[in-house]
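Only a single protein chain was left out; the remaining protein chains are all shown in position.
For subunit A:
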């Protein structure tokens, strides 16, 4: 259910963002990557570690990542949150941190993520046993998450007539943005034909419909309105936020052609901000797979349900197009260290600050960052704006 609340003056702002080294980082541990990103984000904010009173992180590298990371960083947080709902966790962390700021519990939150999944070669390991709810899906051998997104894509094609060419439009446009980002891993332009002739992973998804597998980390510093005014750079205000989840296993997704969690998170965020989709200047949407983007655009109301394929056609989301989207090159071409959500916040913030050089969206005032986690399981939407 969407929350009904009038737009109000923002209570919190993003004041610092940074990535760690990205790509292939075999000589760094997951803690090093996070420390690197955390320090750089605090420097970006002009804040010190001593000013941090809340730590947020998500990861499966520790049974309690906030305990481990806080000790490593020399932090003694008085507020801790390791909510893990997949790749959307960091947009959810924004919501939780804003709530804690509004409740007067904290003033400065540090949100951190890191992964060495590429160096670890940990992607795609098969569990030693299928326990609890896994026992009903695991034994059939579906590769997750890609196979689950393929099932959704097939259903979306069946129900709405979405085509492989339309899915490929997303990959091609996103790659064009990556050519403008020197930090992106994949910067050679690709064509629709390249996507359609890349090898099948799980039909109807080709290799180039799938995100990268990389190492990397990122960090975001969120501060109360009062503290944000003391930051080194102008605040990027949190205008609205929402989160939801609908299922954990793909067979239990209520409707495989509709991203219902994103409908809920988007409605909540837009209602809180008092904004409409057509007012947003730049959108950063989790692109684990090309189908994820199409279903999310529909769910957030940028186009009607079933029309996401047409919406992205004709390279409308590419540089110079009418709908700037995934301007860093996305999880498809820039980086994707397992849970990508933190990078959506980083890019949205940089776009609003005007720091994006050749990929800068001119005059961007309002941005959307939307994370999707699990197997289209969870969603969290954050709307950002500058003064």
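A few comments on the model shown:
As a convention for this text, a contact is a pair of C-beta atoms (placed from the backbone, for glycine too) under 8 Å apart; a residue touches a chain by one contact, two chains touch by 3 or more; residues count from 1.
Here is the rule we use: contacts and distances are computed from a predicted model.
Set against the options "DNA-binding protein", "NADH-quinone oxidoreductase subunit D", "Autoinducer 2 import system permease protein LsrD" or "Ammonium transporter", the UniProt name belonging to the omitted chain is "DNA-binding protein". Annotation: of A:182, A:203, A:355 or A:387, A:203 touches the absent chain (contact as defined above).
The chain that is not drawn here is touched, among residues A:143, A:161 or A:189, by A:143.
Residues of subunit A that touch the chain left out of the display are 121, 124-143, 147, 150-152, 154-155, 158, 199-205, 249-252, 256.
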